[in-house]
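The complex appears here minus one protein chain, its other protein chains still in place.
Up next is chain A:
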Amino acid sequence: MRPSAARLLNILVPVKRAVDYAVKIRVNPQQTGIDLNVKHSMNPFDEIAVEEAVRLRERLKDAVQSIKVVTIGPPKAAETLRTALAMGADAAIHVELPDTAPAPEPLGVAKALRALVQKQNEEAEEGGKIDLVILGKQAIDDDAGQTGQMLAGLLGWGQATFASKVDVDPATNEAVVMREIDGGSEEIRCRLPLVVTTDLRLNEPRYASLPNIMKAKKKPLQKLAPADLGVDFTPLLETLKVTEPPTRVGGGKVANVDELVAKLKEAGFTAV
């Protein structure tokens, strides 16, 4: 077998615009959802995904041919794409939804991403096909944690979820991923194409520098409508009611261990 030409990686990073992690969430008066008139930013796990793609390029140099980011969301989600471009992605796709549209659910998003990957790969020339999708393990707004797994299933690709370390070797067409699992970590070897979902310890995302923010303004941002991908985002779930968690009642202070033990006994706890 003759050695194949150096393989080129094309990475797709789906990102979501979510309520900023520092915002105190408030339920709206109608109890149909939360107050969305607050600061939004890129879902932190997606930031880690963009960072990882950029670091892969820094390590593998020209072997990473392209890093594309995609978001599905209202017009304002374009800001999130600009942030990703300023961090180092090459190009962006915005599947634009009207402001009034309900938030898409994981299955709808996964189907849209599948359609996008297939569309890109049909149009792409040899060597230009997307073979690695890196995305956050979950979004901090709905905490569903399903999109990555669904996408891998729909595409029939391998998946490496909750990654805390990613090594890709384009020459062998393989990736070695360290996964965070209960009680420790697990190292798995995967074949490309592959879906990776990122965990918190994978990396610490960089801040966009001013020169890169300026460069990002000139990078291409393509707009698509859901119809272009032939997907329907009509929700399958209905939210009945959203309520605040019950307020926690403050506990009492104990002076010493004896008093603590006495209180525990009083509450019905016994030593095993």
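Simple rule for what comes next: contacts are C-beta pairs under 8 Å (C-beta built on N, C-alpha and C of every residue); 3 or more make two chains touch, one makes a residue touch a chain; residues count from 1.
Operating definition for what follows: contacts and distances are computed from a predicted model.
Of the names listed as "Alpha-1,3-glucosyltransferase", "ADP-ribosylation factor-like protein 3", "Translation machinery-associated protein 20" or "Acyl-CoA dehydrogenase/oxidase", the one that matches the UniProt record for the absent chain is "Acyl-CoA dehydrogenase/oxidase". Among A:A124, A:M214, A:V242 or A:L264, the one in contact with the hidden chain is A:M214. Touching the missing chain, out of A:R17, A:K68, A:R82 or A:R179, is residue A:R82. In the full complex, chain A touches the omitted chain through residues 41, 82, 86, 207-214.
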